[in-house]
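Removed from the display is one protein chain of the complex; every other protein chain stays in position.
Here is chain A:
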Amino acid sequence: MDLNDKIEKVLEKVQKAPRYTGGEMNTEVKGWDECSLHFGFCFPDTYEVGMSHLGMKILYGLINRESWSLCERFFMPWTDMIALMEEEKLPLLSMESRHPLNEFDVIGFTLQYEMSFSNILAMLKMGGVPLESRERGEKDPIVVAGGPCAFNPEPLAYFIDAFMIGDGEDVMTELNRVILERKEKGYSREKCLKELAKLEGVYVPSLYDVQYNEDGTVASVTPNCAEAKATVRKRVVTDLNNTYYPEEFPVPYTEVVFDRIMLEIMRGCTRGCRFCQAGMLYRPVRERSMEKLIDLAEKLQASTGYEEISLSSLSSGDYSCLPELIRELMKRMKDKRVSISLPSLRLDSVLKESLEETQQVRKTSLTFAPEAGTQRMRDVINKGVTEEDLLGKVRDAFEGGWSSIKLYFMSGLPTETTEDLDGIADLARKVIAEYFNVPKTQRAKGLRVTVSVSVFVPKSFTPFQWAAQDTLEKIIAKQEHLKQVLNIKGVTFHWHEPFVSFLEACFARGDRRMGNVLKRAFEKGCLLDGWNETFRYDLWMEAFRECGLDPAFYAHRERSKDEVLPWDHIDSGITKQFLWHEKEKSERAETTKDCRKGCNGCGLQRWKGVCSYANARSV
């Protein structure tokens, strides 16, 4: 039976076959032989998740734009597909030309969340690529990775040949050029990796040796060759207006998680919330101009036919001319029946006017993220939002005809007490009261308040990177408490699986030895860990035991100030000194002002011309 017939046979049996069939609008099928460099973009989760991801759309367009390079997509198959592929001995194939993964020159994984790590190993194995960097030969692809989880690359150090740290737009092409040069000149894999290490923002883990102390902490991470830099500085694109952004997006046939135009209005955030890794990693704040955004919106609308545009950024409410932008977009999109949505709405932005305009087109539920239930706790995490702010916004929303509100919180934050948990329920009750304060004739029917409480996971490059995560017993007790106090009419309570958050914490601050655990867990059958139905906590714990490592060492241990952290050789722009200072302030429930109100000296001021709010003299 030939390959295509095998594929057809499998597709006839599998659930949700359109996940695997491709052929979507705006997906390029460039001639394989006409391109000298073949890039396999791997999203280590299902099609529906991967196709919702903006970064993939950017890099897909960027690589395919070059005449010499081709980019094709790979996703993590679901378990039924994996079984069928094994049965038919089918390798992991690209969505576009159905080439196996190991025929690509470069394989790029995007690292969006730690719980996708086992899928990376699964995809490599299914694609016929040796799992570990040291096992790969001259004919094997170069395996690279980028995205937020690349900032602590150590748990994946055995499996990834080179990491791209920071913004990908510039370094992606530089990296591809090096690999193309190797292909043309035929030099060795080793030399290629050393050439890659010379690029700014590229970390090649095999060129570094790790030493450990007797207590298991890291003693040092040092380069073992001249090409490797002592610290790898993240890449930053300074001018978003002159940075590539796609004018067309692939349009899936089936519904995916985010099935709309995503317009990245800015990158970075000036708020400095202490739990938020993205807020630290994506600094500094950079805005796209209104003209550029309007132009992109019109082009994307024409090329996708989407019915909805969402403004995407960490804190869209902070965009400097948001009301004007929304007004202009609405004016131009009205006849095209395109609605505008604001996903990550900040509480304290002056948005009433904008909200009223959004409503003209379509009313969806509004999401607010107070993150914590009491003012003290919000001060600890530097979430500069007050109860009055929140309730004011909620009132505006109810008066504006919304009746569905989502509230996001975290539990397990440093210094959290029962009072802080009760504060979540108090806030929910006050939100409900605001609804009933609006006269019956003016408010929309069907009040729905959804309270989601996630488990706090301390992350690298945040002021909480030294903090201990709550133990499972504590987390479960807190969730039980929340269930009781949130048993309020009109409130739906959602909480997160604590076991997943525990494992996430291990990887988020893991060192290189976590790679052993990952490999062992994968061999035991762990994959698709981000999905409840496939997550196998028991197998993960077995893997830890067999590797002689204690997960509590990574998740529940408070680090000391002078401990060498496994990611200290990565320079995110933010200094360790600034983060420690922030940690100390958090212990005193002292807040730090928004960078827009004056430079806080996070470390970016060291890099000339990178941050427009930087002041070299500030501390």
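Everything below uses one rule, namely that a contact is a pair of C-beta atoms (placed from the backbone, for glycine too) under 8 Å apart; a residue touches a chain by one contact, two chains touch by 3 or more; residues count from 1.
Simple rule for what comes next: contacts and distances are computed from a predicted model.
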Have a look at "Acetolactate synthase", "Transcriptional regulatory protein LiaR", "Radical SAM-linked protein" or "Acetaldehyde dehydrogenase" and point out the UniProt protein name belonging to the hidden chain.
-> "Radical SAM-linked protein"
Would you mind spotting which of A:251, A:321 or A:610 touches the chain that isn't drawn?
-> A:251
Write down which of A:24, A:66 or A:140 is the residue touching the left-out chain.
-> A:24
Checked against the full complex, the residue among A:151, A:306, A:461 or A:578 that touches the missing chain is A:306
Spell out the interface residues on chain A facing the chain that's missing from view.
-> 5, 8-9, 11-12, 17-18, 21-25, 251, 253-255, 301-307, 336-337, 362
